[in-house]
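Everything on this sheet refers to the single structure shown next.
Missing here is one protein chain; the remaining ones are kept as they sit in the complex.
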Amino acid sequence: MSGYFKELFTGTKSLAVGMGVTIRAFFSPVVTMQYPYETPKIPERFRGHIELVADDEGKPKCVACGMCQRACPSGCITVKGKKREDGGKGKVVSFYRLDFTKCSLCGQCVESCKFDAITFSKEYNLASTRKEDFIYDLLKRLQEKNS
Amino acid sequence: MICDTVAQELEELIAAAAAEEEAAGGEAGAEAADEAVAGGGAEAGAQGEAAGEGEEAAAPPPGTPMLRRTEYRSTGYHVDATVAPAQVAEAAAILDRHQFFIETITGVDWPADRQMEVVYDFKHREELCRVVIRARVDRDDPRLPTISHVFPGANWHERETHDFFGIVFDGHPYLEPLLLPEDADFHPLRKDFSP
Partner (left out) sequence: MSVTVTDPNLETFVLNLGPQHPATHGVLRVKLVMDGEYIVSAEPVLGYIHRMQEKMGENRTYAQFLPNPPRLDYLSALSYNLGYVMAVERAAGIEVPERAEYIRVICTELNRVASHLLWHGAFILDLGGFTPLLYAFDDREQILDLLESVTGARLTYCYFRFGGVYNDVDDDFLAGAKAFVKRMRERLPMYHDLVTNNIILIKRLKDIGFISAEMCRKYGATGPVLRGSGVAYDVRKAEPYSVYSEFDFDIPSYPEGDSYARYRVRMDEIAESLRIIEQACDKIPDGPVRAKVPKTLKPPPGDYYHAVEAARGEFGVRIVSDGTTKAYRMKLRSPSYSNLSLFGEACEGMLLADALALMGSLDLVIPEIDR
C-alpha cells in the first residue's frame, strides 16, 4: 500500500517537473526560422548541383577531357569538346549537360577534375514537377551568368 | 584464446569427416583432401600469420575442407574454415557452444569453378575473435543443410541467400523470398544474371 502512495507521489512530481520544462520553454526565445521571410546562411561548402567555373576572361576553364564524366557513378555528365578556335593546342568545351535527377552529390566529378573547372553551386531552391527541369546545360548557365 | 580452442575443434571436425569419407569410399579425391587438411593444419600451427596471404603453388582445389589462421589486421578475421557442405550445422554448433553470435550469412558465386560458396560469419562478444565458415556447393544443384535450428537468426540470412543466389537450405522452415517479391524466380547476385 505504501508503495502505491509512493508511486503516486513520485509520479505526480515527475509530471510537475516535466510541466516545468514545458513552461520554461514557453518563455525562452523562439528558435524556429520563418523560412520564406528569413533564410539561413548557406555554408561555404554547401553542395548544390555542379556548375562550370570561368577563368578571368569569363571563358569556361574546362578542357573537355572527360574525366568527370568517367568518374561519375551514375552517368550524370555528358561533355563534348571542340578544337580551339584560336588555333592553340587542346580543346574547349562545347557542350556540358548535367542530369541532376540522378546526381547523388558525391563530389567524385569535382575531385577528379584536374583543372578546377567545376564546383558545387549554392542552389537549393529547386522544385519542379517536370523531369526536364533538372537537366541542365551548364555551358549556357555559365554564359547567362556572365552576361 | 577462444580462437585457439575453436580452431582446434573445427580442425578436428574437418579431420574426422575426411577420415570418415576415406573409410567409407576410399576414393582418390578423399585422400587428396585429407592431405590438404594435414598440410593446412601444420602450417596454421607453425606460423599463423604467414598463412594469411598468398596461396601456395600447389593449392588444393577450391572448396577443399581445411582451416586457416588468418592475420586479423589484413583480413579482418582470425579463423577461416572451409568445411564440407554437410558439416555446416555441426560447425555452427561448435561456435554456438562457445558463445559466439551469428553475424551474417552470404554467398559468393564462382562460375569458373562451377561452384557456389556460402560464407558464415561468427563473432565472440567478450574476446576479439571472428570466425568465418565456408562451404562450397555444386553450382548446378546448390543445396546444403540449414543452421537455423542452431541459430534462429540464421533464418532470415538463409532466406536472403536463397533470394540472391538460389541456394537451397535443406530443412529450413520457411524458405520463401524475403527481400525480393514473393513471386521472384530470379537470383540477382548470380554472375550470369542480367535483368
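The letters A and B name the chains in turn, as written, and every chain counts its residues from 1.
We adopt the following convention: a contact is a pair of C-beta atoms (placed from the backbone, for glycine too) under 8 Å apart; a residue touches a chain by one contact, two chains touch by 3 or more.
Source: prediction; values computed, not measured.
When the full complex is examined, the chain removed from view is found to touch A, B. Listed here are the chain A residues that touch the chain not shown: 7, 10-12, 14-15, 17-18, 20-22, 25, 31, 40, 43-47, 71-73, 104-108, 111, 120.
Residues of chain B in touch with the missing chain: 53, 74-77, 80, 99-104, 106, 108-109, 119, 121, 125-126, 128, 130, 132, 151-153, 155-156, 164, 177-181, 188-189.
The working rule: only the chains that are shown with their structure count from here on.
The distance from the centre of chain A to the centre of chain B, each centre being the mean of the chain's C-alpha atoms, comes to 45 Å.
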